[in-house]
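One structure coming up, written as structure tokens, with questions to follow.
A single protein chain has been removed from this complex, and every other one stays in its place.
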Amino acid sequence: MSAVPVLETRGLGRRFGGLQAVSDVTFSVPAGQVLGVIGPNGAGKSTFINLVTGHTKPTEGRVLIDGKDLTGARPWVIAQAGVARTFQIVKPFRGMSVRENVAVGILYGSNGTNIMSKALKAAEEVLEEVGMAGLGDRPPGELSVADARRLEFAKALALRPRLLLLDEVMAGLRHTEIEPSLELIRKLKARGITIIVVEHVMKAILAVSDQVLVLHQGKVLTSGDPRDVLSDPRVIEAYLGHRYAKRREGES
Amino acid sequence: MSGFLQATVYGLLQGGLLALVAVGFGLDPFLGMFVSAAVLFVFGYVLQRFLINLVINGPIFITLLLTFGLDLMIVQGMNLVFSADYRSIKTSYASESLAFGGVRVPLGRLLAFALAVAITILLVAVVNRTRTGMSILATGMDRGAARLMGIRARHVYALTFGIAAGLAGMAGAMIGTVGTFNPSAAASFTLMSFVVAVLGGLGNMYGALVGGLVIGLVQAWGGQYLPGTWVNALAFLVLIVVLIFRPTGLVGRAFYASRQEV
Partner (left out) sequence: MSTSTQTPPSTNVPRQGISGAMRSAQARRLFPWVLGLVGLLAALGLQSQLYSGQERTVATIFMFVALAQAWNLIGGFAGYASFGQVAFFGVGGYFTAVAMSHWHFSFWMSLLLSGFVAALFAVIIGIPLLRLKGHYFAIATLGVAEGMREVVTNLTDLTGGGAGITVPTVGNNATTAYLGNDGFYLLFLGLAVLSVIVGGLVARNKFGYALRAINQDEDAAAALGINTTRMKVLTFALSGFITGLVGASYAFQQVTIFPERLFDVDITVLMIIMVIIGGSGTVLGPLLGAVALQFLSEFLRQNFTNLHTFILGAIIIVAVVLLPQGAVNYVREARRTKEFSLLANVRKYRL
């Protein structure tokens, strides 16, 4: 088992005009781990994902995937390197059926096939994996929120990725819908896929993460064991504000 | 926003011809153009409200095609009613010029320029400071949210289109005083107005002014220093070069380049 981390960033940063959305993010994710990434709104989580997956070019720093420097590479290059992602606002291909949506990734990923019929069959298998077995023929517009999220999952899985980045996949789900998603994440981890979960839902983060990274105002605030991080007073202050943190301190 | 551009196609011609009619009645064309502006505003409003709004929700070129069909009808209609002759509007003063140092400034064009600047400023003020103006901006940015706040999107679109038509009408009248026109000229003016608007950039009201000035300058300099009719190609070259380096136009807002409508 090579010690090269699946994902490593060094001093990663992105400036938009006057705003430094992400700055000096340095960390690495070993293979097979689940990393949770949390931070209050505006912390730069989505920008961070875009930087890693090539949708936005970094203005500083490096991104290394399996040791290879892929900083600033176009999104399809990163996808071909085995990195898949979901989008926070789901982006299905509306004119195609659910199965065809998944087939796209199989046709164009590095681990797939070029033959249409095989791709459609493989797509069906991916759909079964995420629990959407009977929905292959539907147009994406008819899916429920939970199913639409699962379609995002399925599309990403079609790439047979080594690294999967999940951008707030639990947002807006009911309690009963969260557990199957967590199950899916555990299943994928068991298969050896490295997963980065960007989330607001703390229960989910605690349930699946091996490590947690906290972003605040574009910088890394802290990282480490989930429970430690979540009870770190700086993290609480970042989320809930200075006065709440002080009050809590006063109480304890 | 693109409907805004569309209105130019007939507004220009209608305006010119209507101003001609107004002159026939003895009105000075620079005043008559306000009349044609008013008439065209109404025409444009009705058109948008009851016809074009029917296809607004579809992909962009459906609207373009619809207005193209309208263009065909209106230009042909004018050909039939007004005949295809070239016309121009004569004023006693438009062809005179003022002299500044060694440079002559034709009065007609100077007036047109002044009017264009004045109208742009007026429009910017109205859009940014009045309630109506703000509803136009809001609808342009997020139609769904605007409607939830009680803005009548159908009315706003019709209003915008009406304004565009009215403005085009005034432009037509101004063009009539400095040159000749006939119904078939509509196409080249439309093309130019598109080029100018996109060059300047959508989403910023000063964009059209900037674009117009740039194109005007380019054509004037080109005419001085380039042989033959290369001048015409120059405007397009400028547009393409600008778009390559600034994909949203000179002063346009990136926001408007790719919006999803609700």
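Letters A and B mark the chains as written, and numbering starts fresh at 1 in each.
Basically, contacts are C-beta pairs under 8 Å (C-beta built on N, C-alpha and C of every residue); 3 or more make two chains touch, one makes a residue touch a chain.
Predicted, not measured: the structure shown is a model, and the values here were computed from it.
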item	value
Given A:Arg62, A:Lys91 or A:Lys219, the one touching the chain that is not displayed	A:Lys91
Residues of chain B (touch criterion as defined above) contacting the omitted chain	1-2, 51, 53-58, 60-62, 64-66, 68-73, 75-77, 80, 153-154, 157, 187, 191, 194-195, 198, 202, 228-230, 232-233, 236-237, 239-240, 243-244, 247-249, 257-258, 262
Residues in chain A touching the chain absent from view	53-55, 74-76, 79-80, 84-85, 87, 91-97, 99-100, 103-105, 107-110, 114, 116-117, 119, 121, 124, 136-137, 139, 141, 155, 158-159
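One rule holds for everything that comes next: only the chains that are shown with their structure count from here on.
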item	value
Separation of mean Cα positions, chain B and chain A [Å, integer]	47
